[in-house]
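Provided herewith is a single structure, encoded as structure tokens, for subsequent inquiry.
Just one protein chain is left out here, and the rest sit where they should.
And then chain A:
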Amino acid sequence: MLPPPAGTALAAPIGHSSRPMGAAEPVIGAEAVHKAIIDIQWKLGMAVSSDSCRSLKYPYVTMTLKVAEPSGQIKNKSFEMTIPQFQVCNPVSYNCYFSKRVAYNILS
């Protein structure tokens, strides 16, 4: 099951689609089925050693997002990225931000 294509601007509120575990339950009449972000935290770590490799030595970024479920429940979602992965996500976020500015300009 694939997420919707990236970059489609100015869409109507998101409709229901069936998803694997962890997806938000759609609520009829609610304004969104996507979860709001409450807080963002990050950590930069260094993996030093493991049982299969005594000399790992790689840095990685861990982020934890505090999200509000539609039910009102607060959950923490955390994930890890290698530095190359982080460097891909970084410009993606900037593009997203600039799209929003464009959207604001279209409205005014």
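Criterion: a residue touches a chain if its C-beta (ideal position, glycine included) is under 8 Å from a C-beta of that chain, and two chains touch if they have at least 3 such contacts; residues count from 1.
The working rule: contacts and distances are computed from a predicted model.
*Asks:* Suppose you had to identify the omitted chain by its UniProt name; would it be "IBH1-like N-terminal domain-containing protein", "COMM domain-containing protein 1", "ribose-phosphate diphosphokinase" or "U three protein 7"?
*Replies:* Options "IBH1-like N-terminal domain-containing protein", "COMM domain-containing protein 1", "ribose-phosphate diphosphokinase" or "U three protein 7" considered; the missing chain's recorded name is "COMM domain-containing protein 1".
*Asks:* Taking the full complex into account, what residues of chain A touch the chain not shown?
*Replies:* 1, 3-14, 19-24, 31-37, 40-42, 44, 46-47, 50, 52-63, 65, 67, 77-83, 85-86, 89-90, 92-97, 99-100, 102-104, 107
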